[in-house]
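Note that one protein chain of the assembly has been removed; the remaining protein chains are unaltered in position.
Moving on, here comes chain A:
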Amino acid sequence: MSTPLLTIDRLSKTYTTGSGLTRAGKSLIRAVDDVSFTIADGETLGLVGESGCGKSTLGRCVTRLLDVSSGRITLAGTDITRQRGAALRATRADLQMIFQDPYASLNPRRRVRDIVAEPLIVHRRGNRATVSDSVRRLIADVGLRPEHLDRFPHEFSGGQRQRVGIARALALAPRLIVADEPVSALDVSVQAQIINLLTDLKRDRGIAMLFIAHDLGVVRQIADRVAVMYLGHIVEIGATEQILAAAAHPYTEALISAVPVADPARAKQRHRIVLAGDPPSPANPPSGCPFHPRCRYATDICKTAMPALREMADGRSVACHHPVGIDQAA
C-alpha cells in the first residue's frame, strides 16, 4: 500500500479539570488515549462509539481545532501536529469539517451565499465573479437551488442546513473531510438523503473521510473501514463487512446487536446484548482493560493488564485478551 493520506500516530488528548490552585485539586481526563490509525486517499473510515468516548475530540484534534497533547498527525506526508500561522491555514484547505449540529454551525446573521463563499474568499480562490459561480455550483451539487442563496440559515430545515454545511466543506476541494456525526441531529428520513449525498460526493470527488457516528447502521452505509472507540481507546478496527459480520471485540459485539433489524422474522431470533451500567468516567478509568467492568467475557487478566491493539489473522486489529470467535493461536 502506498503512503496513506492521513496517519494518526499514538495521538493523545488530555484535559485537566478541577478548580484547585495546586496540582492536587486537579484531575487528568484522557479524552483520547494513545490512538493510531491511517486513512488512505479516497477512503472512508467510520469512527463509532458511545457519547463521551472521545470520538468528537479525536475529530477536532485531526482538524486541528484542538491542540493535541501528544502524538503525531501526518497529512499527505506533512507533519501538521504543531503547524501554526500561514502553514496551518494552507493545511486547512485540504482538511475540512462537517459539524454535528447544523443549527449551531452556521452563523445566523449571514446569508447562505456568504457562508459558502467564505472559504473561497479566505483562501483567495478567484475573483468576485468566479466565487459567485463556484458558490452556485456548490449549492447545486448539494441539492439546493439558486433561490436558496439569499436565505438565512433559520429559513431552512435541518437537512437543508446540513447541505449548506456540506457545501461549505466542499468549497475548497479538500482531500479529507472530518464529518462529526453529520446526521445524528436529523430526522431518520433526512438522514438517508444526507448519507446518500455524502456517498455520491466522496465517490465523484475522491475525497477521503473520517465519518464519526454513534450508530453502526449509519456507518455501514458509507464507511470502507470501521474503528470502534471506547473510553478514548480504539478497541477494534477493520473492514466494515468483516466487523459487521462478526465482531471480535465484546464491545463491538454489543454495538452490533443494538442495530435495529428491519426484518421482523430475523429480529425475533437474534439475541440482543444489553450492556450493564454506564460507561466509566474518563477521569477515573478502570484498571486493565477499560471495558472489563461491563464485559461478559472478562477474566482476571482483564482487570490488571491493558490489552494492546493486535492485528489478527484476518487483517483486523483488536484490543482484547479474549477476542470473540477468534482462535487465540492465530
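Note that in this section a residue touches a chain if its C-beta (ideal position, glycine included) is under 8 Å from a C-beta of that chain, and two chains touch if they have at least 3 such contacts; residues count from 1.
In the analysis below, contacts and distances are computed from a predicted model.
Trainee: Name the absent chain as its UniProt record does, using one of the following: "Paraquat-inducible protein B", "Potassium transporter TrkA", "Molybdopterin oxidoreductase domain-containing protein" or "Peptide/nickel transport system permease protein".
Mentor: When "Paraquat-inducible protein B", "Potassium transporter TrkA", "Molybdopterin oxidoreductase domain-containing protein" or "Peptide/nickel transport system permease protein" are compared with UniProt, the left-out chain turns out to be "Peptide/nickel transport system permease protein".
Trainee: Decide which residue listed in A:I8, A:V32 or A:M97 touches the omitted chain of the complex.
Mentor: Residue touching the absent chain, from the options given: A:M97.
Trainee: Which one touches the absent chain: A:T7, A:Q193, A:Q242 or A:S257?
Mentor: Of all options in A:T7, A:Q193, A:Q242 or A:S257, contact with the hidden chain holds for A:Q193.
Trainee: By the contact criterion defined above, which parts of chain A meet the unshown chain? Give residue numbers in ascending order.
Mentor: Contact residues on chain A toward the absent chain are 60, 63, 65, 88-90, 92-93, 95-97, 99-101, 104-111, 114, 118-119, 122-123, 141-145, 147-148, 150-152, 154-155, 159-160, 163, 165, 168, 172, 193, 196-197, 200.
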